[in-house]
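Only one protein chain is missing from this complex, and each of the others stays in its spot.
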Amino acid sequence: MAIEATNGKKGWGDQDQVPGIKSELLELNMGPQHPATHGVLRLLLHTDGEIVYKVTPVLGYLHRCAEKIAEGVDYKQWVVYTDRFDYLAPMTCNHTYVTAVEKLGGIEVPARAEHLRIATAELSRVASHLIALATFGLDMGAWTPLLYCFREREEILNLLERISGGRMLYNYMVPGGVRYDLPRDNWVADVLEFVTMMEKKKLPDYNTLLTYNKIFIERTSDVGIITREDAFAYGCTGPVLRGSGVKWDCRRDDPYSLYHKFDFEIPVGMGEMGTVGDCWDRYIVRVREIEQSCRLIRQALEQLPEGPYQSIELKKPVRVPAGAAFTRTETAKGELGHYIVADGGQKPFRNKVRSCSMCNLQVLEKIGVGLMVSDLVATVGSLDIVLGEIDR
Amino acid sequence: MDHKAIFDLLAERIGAGAIAFHEDPIEPWAEIAVGRIAEACLFLRDDPRLAFDQLMCLSGLDWDGYDENGKGKSVAILGYQDDGTPEPGDRTATGDLGVAYHLYSHSLRHKFTLRVRMPRDRNVVPTVSGVWPTASWHEREAWDLVGIRFGGHPDLRRMLLEEDWVGHPLRKDYVMPGSWSGVPLQGQPFSENPFAPAAPAPAGGDTPAEG
Amino acid sequence: MVQYFADMVQAVGSALQGMGITIKHIWTRPVTLQFPEERQVMPERFRGFVHNDMAKCDACNICAKLCPVDCIYIVTEGKGKDRLMTRYAIDYNKCIWCSLCTENCHTGSITMSHDYDHSVYDRRSLVYEFMDPNVAKIPCHRQTRIEQGWWVEPKDDKDEGGKGDDA
Partner (left out) sequence: MEAMYAFFMDKAGMGQAGAHVTVAAIMATLMFIVMALCALVFTWMERKVAAFLQSRWGPMRTGRWQGWAQAVADMLKILGKEDIIPAEADKALFIFAPLLVLLGSLLAWAAIPWAPGFVAADLDLGLFYIFAVSSMVIIGILMAGWASNNKWALYGAARGAAQMVSYEIPLALAAIPVVMYTGSLNTQDIVIAQQGGIWNWFIFRNPFLFVSFFLYFVASIAETNRGPFDMPETESELVAGYHTEYTGMRFAFFFLSEYANLFLVSMIAVLLFLGGWWAPIPGLDFLPAALTFVIKGVLMVFLNMWVRWTLPRVRVDQLMHLCWKVMIPAALICTVGAGLWMMASGAAG
């Protein structure tokens, strides 16, 4: 499908069309195998030279129909599948799902379990934001921050591996608590040490290396601006919404778990380097969220109460009374939601997942128009999508 | 604002289009007539007392075989037989289809849930993608997976599956096709070793030992 | 005009600062490991390849039922006291290391080993037959049930299936 540039209009770009010469927009397939599309996203571009005139995301290359699988496995078994949504921050996805099941099933969760959940989920969020930083830098051509961020992420994976047993896909939370208590070694001390190192040494390094680098600022500021109105209209959530200057965080404003007990701030994009809602704002929101997550981890672990870490027997299947509820929580990428329709049995009747990355990506159709190809890469990177969650 | 009050405002506006309000303890919801949903959504978004500026979620639902008694006796989805082929789908589904809309207002901080329900053979719902642009992809997904048409949608294509895929997987009577574009889609036989002949155990102690 | 020169100074300055960060890493020891020689010590909860201890297994089929991906194949003959197990196989092509099987095993026979690196030439080789090929059938009923928690902290990693956890 080629769009003819001369279909009645005077021209596509700034330049005038030469009369009598048929010109077309160049149709480019960016992806599904492309270094900058963060997985198997395919963007169908119509470009005129470097300028993009139309972006059409094509999804489904990682589709596994997890929602259909949910109807076939019971509530506990499906926790495993939630790991596979946002495979960069699986703990937060676990958290969403178990919160949804608990809300619908009226399951009490012990405070210790909630503290452990928050600590692990925030660790996972830090890991995911590190990947976001790293790959965003890589999209800009900065290789070295990628490796540094992966080095720190590796530390987080080691910590989470020690408490959950899984390296990337944890399957740690269950409805009614967490699967395992603290490990026998001094896990808490190690986490606190890591968090301190992250705040004191690593983040300043990243900031010097990438955040306040002039080239990086030039590449990202005033690029891919999502206005406040667009962010609401397109259902953007998470750092994308906050990057547009909206002080909104599900953890504080629609509280779940024990987040209301802890003290943390919500960083928002303020347009320090350009316009509010540009790529740099979305990026800096993630950097500052890492700091806030570190604070949350410290509070959750320092105030870790004694007591049970599960409220229901693990061997028994979870039964959820009939009903339907939508639950959303703040994952690393945005607000992940589960709409569970239960029929009173062991399996959900319908489990719809509201994918935050999908809504965040959708805005690209609007803001991608008129960008340069390089800026489009930056914008996709700043949206920080993960295809496992979009395609499910 | 209280859910009931929201519903009353809505009922005042669209009259008989607001069919019923269900005071569910976990999540109250309102049932709306299929034809009036876009109008209702526009009202909910634009009325300053309501100001629902975010569509949190739009879910397509297939109510076929839903256990109304809450005993967990819903019709099971079709799975696979022991030989790996999908179960034969001679069951004919008769239940309704539905769509659930979860709305949220950032300024007023209240939520509301709307549901529509329509017979299986008249599966057309007015689109709300004009109200919230985010609904566009949600509706495409609902069309793709559940098979609900959204009237007036600007670009109702399949989103996650291939354009020429047959069927809508999240319907309860969906049968996995045997092949798609010449690609066989059957699963493997679960009861026996899928890779005949049986594999020899690799040598060396690095692997789980034979029992 | 001032902005023009300020930008230039900032560009050069921030580039030099960044180069200062990277050059620091030349002097520090790299963090990566040379894998086959150096190995990370796996934590005790690490979920590696699933291992089934056939001496304990009584073919109750719970693991096979709980497996979300149906990767455990158990074939038995007969009923009651005469029940014989003829096949116990795990397809590692499908296994997703979720540990649902181990935590519900009431005999404690199925465990997650610390073995994580394994490569084969043929994916058929990843279907593991746990039955001794010389013994065609194992009576399922021969042992008493072990009552224990849903998950046992392994006391000694060396006993858990493989040996690849340390080197």
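Here the chain labels run A, B and C in written order, and each chain numbers its own residues starting at 1.
One rule holds in what follows: a contact is a pair of C-beta atoms (placed from the backbone, for glycine too) under 8 Å apart; a residue touches a chain by one contact, two chains touch by 3 or more.
No experiment lies behind these values; they were computed from the predicted model shown.
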Wait, the hidden chain, what does it touch out of the ones we have here?
-> A, C
Touching residue (missing chain; options A:144, A:207 or A:227) = A:144
Touching the left-out chain: which of A:77, A:213, A:237 or A:329?
-> A:213
Can you list where chain A touches the absent chain?
-> 26, 28, 34-36, 50, 137-144, 147-148, 151, 209-210, 213, 215-216, 218-219, 372-375, 377
On chain C, the omitted chain is touched by residues 8, 15, 18-19, 21-23, 25-26, 28, 30-32, 34
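The definition used in the following text is that only the chains that are shown with their structure count from here on.
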Using CA atom averages as chain centres, what separation in Å is found between chain A and chain C?
-> 26
Which integer distance in Å separates the CA centroid of chain A from that of chain B?
-> 23
Where the CA atoms of chain B average out and where those of chain C average out, how many Å apart are those spots?
-> 35
Two or more other chains are touched by the chain A residues none
Footprint of chain C on chain A - complex, ascending | 69, 73, 76-78, 80-81, 144, 151, 154, 158, 161-167, 169, 171, 179-180, 183-185, 205, 208-210, 212-215, 314-315
Given the complex with chain B, which residues does chain A contribute to the contact?
-> 59-60, 63, 65, 67-68, 71-72, 103-104, 232-235, 246, 248, 253-254, 319, 321-326, 328, 335, 337, 339, 341, 343-347, 349-350, 352, 354, 358-359, 362, 366, 391-392
So in the complex, which bits of chain B are touching chain A?
-> 24, 26-27, 29, 53-57, 59-62, 66-67, 69-74, 76-77, 79, 100, 102, 106, 109, 113, 132-134, 136-137, 141, 145, 158-162, 169-170, 174
